[in-house]
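A single protein chain has been removed from this complex, and every other one stays in its place.
When the chains are written out, they are named A, B and C in that same order, and each has its own residue count from 1.
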Amino acid sequence: MPIKRKMKAAVLHKPLDVRIEEVSVPRPKAGEVLVAMKSIGVCGSDVHFYENGRIGSFVVRKPMILGHESAGEVVKLGPGVKGLKVGDRVAIEPGFPCRRCGFCKTGRYNLCPDVIFYACPPHHGAYCEYQVAAADFAFKLPKNVSYDEGAMVEPLAVGMHACNRAQVGPGDSVAILGAGPIGLVTLQSAKARGATQLIAVDMDANRLKLAKKLGATDLVNASRKDTVKEVKRLTDGTGADVVMETAGAVRTTQQAVGCAKNGGRIVLVGMPTTDSFEMPVIEAIVKEVSISGLFRYANMYPPSIGLVASGAIDVKSMITKKFKLEDVPKALDFALRQGKNAIKILIHV
Amino acid sequence: MPIKRKMKAAVLHKPLDVRIEEVSVPRPKAGEVLVAMKSIGVCGSDVHFYENGRIGSFVVRKPMILGHESAGEVVKLGPGVKGLKVGDRVAIEPGFPCRRCGFCKTGRYNLCPDVIFYACPPHHGAYCEYQVAAADFAFKLPKNVSYDEGAMVEPLAVGMHACNRAQVGPGDSVAILGAGPIGLVTLQSAKARGATQLIAVDMDANRLKLAKKLGATDLVNASRKDTVKEVKRLTDGTGADVVMETAGAVRTTQQAVGCAKNGGRIVLVGMPTTDSFEMPVIEAIVKEVSISGLFRYANMYPPSIGLVASGAIDVKSMITKKFKLEDVPKALDFALRQGKNAIKILIHV
Amino acid sequence: MPIKRKMKAAVLHKPLDVRIEEVSVPRPKAGEVLVAMKSIGVCGSDVHFYENGRIGSFVVRKPMILGHESAGEVVKLGPGVKGLKVGDRVAIEPGFPCRRCGFCKTGRYNLCPDVIFYACPPHHGAYCEYQVAAADFAFKLPKNVSYDEGAMVEPLAVGMHACNRAQVGPGDSVAILGAGPIGLVTLQSAKARGATQLIAVDMDANRLKLAKKLGATDLVNASRKDTVKEVKRLTDGTGADVVMETAGAVRTTQQAVGCAKNGGRIVLVGMPTTDSFEMPVIEAIVKEVSISGLFRYANMYPPSIGLVASGAIDVKSMITKKFKLEDVPKALDFALRQGKNAIKILIHV
Partner (left out) sequence: MPIKRKMKAAVLHKPLDVRIEEVSVPRPKAGEVLVAMKSIGVCGSDVHFYENGRIGSFVVRKPMILGHESAGEVVKLGPGVKGLKVGDRVAIEPGFPCRRCGFCKTGRYNLCPDVIFYACPPHHGAYCEYQVAAADFAFKLPKNVSYDEGAMVEPLAVGMHACNRAQVGPGDSVAILGAGPIGLVTLQSAKARGATQLIAVDMDANRLKLAKKLGATDLVNASRKDTVKEVKRLTDGTGADVVMETAGAVRTTQQAVGCAKNGGRIVLVGMPTTDSFEMPVIEAIVKEVSISGLFRYANMYPPSIGLVASGAIDVKSMITKKFKLEDVPKALDFALRQGKNAIKILIHV
């Protein structure tokens, strides 16, 4: 089947202005493949760009295609590509690191200062019919993993990286603050690494219910209970071995320290909208905790796909709504207005 | 209920001579508890002592009670014990480290040169009605974990420690050479840490069948296939990330290197009966693999119990036969003669 | 030489009230030794207790002997002590952990909730003629290490633990904020682990001069330059691999994040006097740094003594003033009033 020269894409022009347009199909360069998009997720960052036209210092200055959680079918190989063939079903890790800096050479390519990333201005994303990907960042999906699950590998990789940063291990108690998409994949990643107590904290009863289904052993409804007290109570007064802040709120970020055991490990996965705020520094010091930031992920697609394929991680249950590519504007509006009721929205091409 | 002063015990006098005798009930010292034994496993080392009266430099020179995989009920507290009470159901980690040497102080108390260990000459073991345990080495069993499962925590701890030595992680491919009790707990420990490809290798079809039930993704019958070739074939020609030698045979120990990927990690869990033998050293070097020995375990009871309680690890399916304390001689005979057909034999008190 | 039953000790009664008194000589229990004190350091915490009678939740409620950085001669062995003999010259690690909790058993005994520590209320410290120590916490000094250097091992152990928390390695760039005693031992510990760029930051020119002598490759006078800008400038714009906050100031704790490279490691060694304050959380997240607290140290005496003995670490140059035991009140007054001009004050018995 010949590849068209023009394709449909959902292009963000300015805040709240996304248009379905005809644009050129990109061409795969050496080491790249062209992928026909099949399923693409709506991430909080997409909604944020849609609403504000920027995230921090990342500003959309010219029309940009959103979307970075994607899976599709390989339709064309750039020069020199090995290991993939036309027709392969793949999940796309949406980055192009430089491969030459100290970060890339030591396995932390997520910190590459020259990385190009889908839907990170000024680079286009995946709400379109075709996108190019680095061939070694397009990972074959096993037969029993669908395109929808393939798209979900991107947020899952964040949770996997968070657990890697915390070195979650067998028998750990893990408190997950926030039971949105990232909270739920982090919870499942921790469980897949052998954590045995998984305390999900959220203010929304439905999200907690889903957390329970996906492996939470204890639920804390933060609208009714004091999070720190409850986490301590549930851990015999010691606090959790690991605390995952995924809510991206100032309050939960502050509470993370109180929820942690002496010597515990905290990962800040969520991004509060306030740059600087008060933190209980002395408590963090005398408890000898570590607090780790997290920026995207590296080398997390293969294990993530493996755990979805094995059934150890269930991303299907997190998919709550689907839209067509033509309806990306509606999808973003829905996410913006009623996002709290959805866990994960997918775009189908 | 008052504690008797005398109890029944299965005492090894010399090879193949185990007698049921009346002996004194031991008294718990400061920091110790007295435990009424409920379930005790038969380990390969028990059978080995029974057959030969020695294992390497460990020689049974005076009558000794065998058994070290045990669970029971706390019946008496020694002075100063906190955190346990009479009636608690516990799994017993069968060691008493010195707590003062460099190994103990750095968390590797399994290497303590002065450790006392159940059924390691000249110290008595657990085939009896009562034994003492260090209070902090008697771990409370959750309600949904039976005494039989509690006894199984000891071999499980070996598998957990093996996975710890290899730092098994999410997405790893793991080849387990040998599907006996230790192979099966190692397999399950690896799975519980997120390994996604679990290749079980054995010459016995029944053992492989059980391995499959317990999580193996691939089976290799070594009586019909070449182990190294098969493991390579199943891993796209690269070899496994991790190789666990649990068969304790010279041949499988040698094969471990060939089964490993470049940069892979090998753990020698089994103990061949030959002290020194030919190993493919150059292959190990140029592949940059690591080969780690393993001696018992440290700090593995809490996560092991946690994973049994959560259902992530199934030790019940490995229990194939039970005997009464009075029948320990029969049990050891059975294990010696037909052990290959059994996975795990338990003694019930 | 018979041991007296009474000894002189410097006892803190209330803030600014330390008296030289006659008290009973303590007796070594099983596993303990009695040590005749020879040299004891004055730590910031001693001065803090002297000035305020408390540090955070640690309140001096009854008369207490201060001092915890000590070295001396073994004069008596408690029951069961091996590996030491009367006459041994030792540096004393001033803790008595429980040896039975999860922290103790995993090698992190500094986090033991039941640890007893010299001069941590209500336990007496070392400004006296004799103190008891756990035998395995009294470390023999090589011939070429003096008692004064032995006393310095305690603060050095803090710097060593800080470098351990940050996993300082060969070729690392390390920015040390604060060039007081802890800053200087941290700097030297980092150098001893192979760090090649050592940026010392302080507002005091004399301290910076000493930092230079002890291995600093770059100096930043924070009274004249912007710390964050300077550290970045000195690291080709990237920030340092590791940032050690040892000044214990709010401002430097906040600056630590800005001084760190993407993916960098920050250790908060100093203790600001404000419990909670504003921190640049978003910057920490997007840079994927880790921020680790630190509480005392564990297993750091042997390597610290080794590095002092080898000459890799110079603690002698940090000793600026000495007082007699009778003059502890003067020494504390001096430290309180002119401490900024001293690096380390020692008490000689």
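Convention: a residue touches a chain if its C-beta (ideal position, glycine included) is under 8 Å from a C-beta of that chain, and two chains touch if they have at least 3 such contacts.
Because the structure is predicted, anything quoted here is derived from the model rather than measured.
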Full-complex contact with the absent chain, from B:Asn144, B:Asn262, B:Ser317 or B:Gln338: B:Asn262
Among C:Pro79, C:Gly171 or C:Gly237, residue touching the chain not depicted: C:Gly171
Chain not shown: contacting residue from B:Asn110, B:Ser146, B:Gln197 or B:Ser304: B:Asn110
Residue in contact with the excluded chain [from C:Ser70, C:Ser189 or C:Ser290]: C:Ser189
Touching the absent chain when the full complex is considered, from B:Gly56, B:Pro79 or B:Gly311: B:Gly56
Residues from chain C at the interface with the omitted partner, ascending: 160, 163, 169-172, 189, 192-194, 196-197, 217, 302-304, 306-307, 309-310, 312
Interface with the unshown chain - residue positions in chain B: 56, 103, 108, 110-111, 113, 165, 253, 262-263, 268, 271-272, 274-295
Residues in chain A touching the chain absent from view: 31, 99-102, 104-109, 134-136, 298-299, 302
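Just so it is clear, only the chains that are shown with their structure count from here on.
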Computed distance of Cα centres, chain C from chain A, in Å: 42
Between chain A and chain B, centroid-to-centroid distance (C-alpha), Å: 40
Sites on chain B at which at least two other chains make contact: 302
